[in-house]
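Here the complex is missing one protein chain, while the rest keep their positions.
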Amino acid sequence: MVIDLDKCTGCGACMVSCMSENNVPFKEDESDKKLSITWMRVYKLTNGKSFPEAEIVYLPRPCQHCGGIGDHGHSPCVSVCPATATDYGYDTGIVSQIYTRCFGCRYCMGACPYHARHFNWWDPKWPEGMENYLSPNVSPRMRGVVEKCSFCYHRYQLAREQAIVEDREIEEKEYQTACTTACPAGAIVFGDLNNPAHKVHQIVKPDPHPDPMNHKVVGKSRNPKVFRLLERLGTNPKVYYMSDREWVRKAGDNYLKGEWENVKTHHGASSSHG
Amino acid sequence: MKIDRRSFLGLGLGAAAGVALSPVGVKLTDDSSIWTQNWPWTPVPEDGKITYDRSVCSLCPGACGISVKKINGRPVKIEGLDDYPINNGGACPHGISGLQYLYDPARIKTPLKKNGNKFEKISWDEAISLVAQKLGEIRKSGTPESLGLITGADSGSMAQLFERFMDAFGSPNTYNMPSLESNLALTAAALHGADRNLGFDLDHSDFILSFGAAIIEGWGSPVACIQANASRRERKAKLVQVDYRLSNTANAADKIIAVKPGTEADLALGICAVLLAKNLIAGDVNTSAFAAMLAKEYTPEKVEAITGVKAADMEALAMEFIKAKAPVAVPGKGRGDVGQSLREFAAVQALNALADRLNKKGGVFVMYPADYLSFSENVMDDAAKQGASKAKLAGSVNELVDKLEKDGGLSALFIYNANPCYALNNPEKVKVAMDKVGFKVSFSSFMDETALRSDVVLPASIFLERLEDVVSGGGLAKTVVGLCRPMVKPIFDTKHPGDALILLAQAMGDSIAQSFSWNSYDACLEQVTGKIWDTLSGDGYVVIDDKPPVGTPATDFTFLASAPKAAVPMGEGDYTLVPVDKMRLAVGSMISSPFAVKIISDKVLSGKYSVVEINPATAGILKDGDIAVLKTAMGKALVKIGFNEGIMPGVIGMPRGLGHAFNNPYVAGKGVNVNDLIGPVIEPGSGLDAAFGIKATLSKA
Amino acid sequence: MFPFCFEWVWDIGHAIFFGGFWYAISILGAGMTYCLLKAAYDTINDKGDSHH
Partner (left out) sequence: MLDDALIPEGAKRCAFPIFIIGIIIVGAVLLWGVYAMFLCWFKGLNQTNMNDYYGFALWIWADLAVIAVGGGAFFTGLLKYIFKVDDLKNIINFAVIIGFICYSSALLILAIDIGQPLRGWFIFWHANVHSMLTEVAYCLSCYFAVLTIEFIPNILENRQVNKVPFFHHLAHNMHEVMAVFAATGAFLSFFHQGSLGGVAGVMFGRPFAYREGLLIWPWTFFLFTWSAAAFGPCFTLMVTKITEIITGKKLVGDKTVNLLAKISGWMITTYIIAKIIDTVYWAFVTVPSMGFELGHFYSNNGFYGYWILITEVILCGVVPGLLLINKSTRENPTTRTIAIILGVIGVCLNRWVMVLQIMAVPVMSFDSWALYIPSWQEVATTILPVAYGIILIAVAYRYLPVFPQELELNEPADAAAQN
């Protein structure tokens, strides 16, 4: 997935589309965001300057579906789950979550630096009658388990079944996440990063070789405008972000004083090899 | 036998060992975990066949096409409809939340009658006959003009149906809530002649000069505008935002021109003056009086003093604008509905006219309203003819409120698609005015602030339950009529307001009944849309027209030449409080859904508090997160301070759309309604409430 | 936990981990069984002198 932060208007359509697609519940007071289940959360970043120099950017944050160090599938959360309730799909690269097996130890939440995982502190409750809009494609979660973005895995399953029946590959447009289809600005592009025919691949141009400067990192983008969140940790997310603004790209990771200058140049340089 | 301690202990141990070894424990453990995986109080949605159905969303004037996913006919998801001429595939958070409105237990479930200060359920027959009887009395008394109508919808068959009823009944007193559409229509009327709309061709403009218009935050047709902005980036078209805070639109803009709140019109006129002075204006538009006024009142120096924009910057901007291939100036700060002045709209439109941008690709289209409806001649008896020919009680809904509050004048009032007791400035005054009206009938779907004060509620089915023609509005440069189709049978005992109106008319008998001789609204719609019905019902929409209208309309500058005065914010205080429109918050007669409320940032709503934007530089002793008392001439409220580098010092930005007061814990009782703090400032000539803000003071609570 | 649980795989990780686990369990089991049997045996042909 690639998200064009310059196109994103922060309208929130992706968040709502996600919640309504995945039967995410809501409470009377959702203003404490640390207790608010939002598989897709839109952060607001500022450049710290004052009006009229001030600038903001909205940064939508789904589960990053990390490949883990060296992209071997040991995501921060998957490797720590004691009950194999969350798993890495080597075929899809999607990090799954099995609600009926999770027993709520929340270790995965501690391990995830993106706060992409949310715990059901309460029993999910819908106002009388509203449970009528719940979708059977995603089972509502019970209290006491962790949930997170699944890249709308059920949509993948439906597309795959269709493809199998017709004995062909899944087409790009057949499997799109709810946030992608909802985005009015077309800021979200979704597809198979490893498929050169797909738009995401063409935008990201992922580098299959480990980053010479940090061998934990694989699949770094060869597009200087594209970056990943906390790439240096070696989580190797499958969500890439794109922006023309340097301060935005810098905000994607942590840098020591003066480090950014070299990194940003290297960023472009890394397109030279691979 | 005697059981001694030894054998007793032995037995005990034996029993314990026995239980431990038996499968009982294992079985219980397993069952209990299975139970937790199927808790009866966690719903299990029923599975079934997946189908998709198309319709049009009429929550806001955006009129987007939607695709509704159903399971065994049960709607479970709303998404944008691909290839729909307005939003092709896109959707906004409110439209996607549509199903939450549909199933909301807080909806009005049956017709209601006010009894004392409580509502009691009544049947539709009772309700209709009750209203018919009340209205009958009014007609008998010979003052049919004392029936009023406040409505939000200004286009489509429903609007005309209500108009028709008012005519047939004999009253001219129809009033529209302020909306971008009505403001644009007013502007067009003042500059180009009555009965016209303005459409802004953002998709093809290469230089958009927005005078505070929240183009990507709900202005006009929200999704269409957001898409226009996205394509703008690809087309490398420029956006310059005139604003006093870093709205999302300002943030997306290539350049921000910082102006003092409420001086946008002056800047526009200043630019006009520059163009005239440099003689860069188009053709031979008769501008003498106007030109003279500009030359006198709007010299760059004066404008700089008023707006705070450096004369040089303004001249540069003017040049950039006029030199662009396809520039367009966009009026209507925020969503362009409440707190707008004709002066400002006209000034911006004048700029478009002088720059010869009327009816040009990428400019402003001066369009005639979509003419696709053909109603049969309205049957009006003498009473009706007399009443309808009488003068209106007031020029605008704001003036109506004044009038009613002072000395009444209406004996009955219909409210449709409107929530004046919330959406107009100083709602307290509106409520007083409402109470002066003898008999109020609400056609609302939700028990909102206005419905709460009405005597009878004829609950309306919501857009997912009704068939209706929806006309694109919102300053779009094209006219599309879409067909809103019922996705489900009404969930509650509600009716299509069209049907309610027809039933009512027929219950009233004689001439009125004759004017409404259809046996259902659906039949009526099919008949009146005769020419386009087949395409409409087939494709789901008809594009009436999406090309620039031919010829350049004349522009009459007399209104501006009269040098109308700018509205001055009421009261005093070191700060200017301005309402801020947020994409995630619904405004006007529309109420945010639980989902929409859930996604509101904690920098907008924090617990029960509205968070106000304030620049740290002018926050004084107040700190980020403090609870403070915000005081204006209209009242005071407790708010939370939210430091925001992106707002002009001295200005307080307060989110619009919060502070609803009715019984729904998920969306009401949250924050403060900013309108409570702002008093209307009526603009002479237009009757618009031009209060863009109000002076305010802040003190630590 | 057991080879018949579906997430079980015959890899080095499982070998080491469950190797250690079952090893410890069997030691404890064996130890306790020994003690219980020995105690039962002692009790039957009671050597009161087992104090020390």
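All chains are identified by letter, namely A, B and C, in their written order; residue positions are counted from 1 within each chain.
As a convention for this text, a residue touches a chain if its C-beta (ideal position, glycine included) is under 8 Å from a C-beta of that chain, and two chains touch if they have at least 3 such contacts.
All of these numbers come straight from a predicted model, not from anything done at the bench.
If the full complex is used, which shown chains touch the chain that is missing here?
Touched by the chain not displayed, across the whole complex: A, B, C.
Specify the residue from the set A:I3, A:V24, A:M40 or A:A85 that touches the hidden chain.
Here the residue in touch with the unshown chain is A:A85.
Please identify which residue in A:G144, A:P210 or A:P224 touches the non-displayed chain.
Candidates A:G144, A:P210 or A:P224; residue touching the omitted chain: A:G144.
Please identify, in ascending order, the residues of chain B that touch the omitted chain?
Residues 5-6, 9, 29, 32-33, 35-37 of chain B touch the chain absent from view.
On chain C, where is the contact patch with the chain that was removed from view?
Residues 1, 5, 7, 13-14, 17-18, 20-21, 24-25, 27-28, 31-32, 34-36, 38-40, 42-43, 46, 50 of chain C touch the chain that is not shown.
Since one chain has been left out of the picture, which residues of chain A touch it in the full complex?
Residue positions of chain A that touch the missing chain: 32, 34-35, 43, 45, 59, 69, 74, 76, 79-85, 101-115, 117-123, 142-146, 214, 229-230, 232-235, 250-257, 259.
The definition used in the following text is that only the chains that are shown with their structure count from here on.
Please compute the C-alpha centroid of chain A, do the same for chain C, then give the distance between them in whole Å.
The separation of the two C-alpha centroids amounts to 47 Å.
In angstrom, rounded to a whole number, how far apart do the mean CA points of chain B and chain C lie?
Distance between chain centres, rounded to whole Å: 74 Å.
Could you list, by residue number, the parts of chain B that touch chain A in their complex?
Touching chain A: residues 36-37, 39, 41-48, 69, 71, 74-80, 87, 89-93, 96-97, 99-100, 102-106, 216-217, 222-223, 226-227, 229-230, 233, 245-246, 248, 251-252, 256, 258, 491, 583-584, 594-603, 605-607, 615, 617, 645-649, 665-666 of chain B.
Which of the residues in chain A come into contact with chain B in the complex?
Contact set of chain A toward chain B: 6-7, 9-13, 15-17, 19-21, 23, 26, 28-33, 36, 38, 42, 44, 46, 48-52, 54-58, 100, 123-124, 126-136, 139-144, 178, 181-187.
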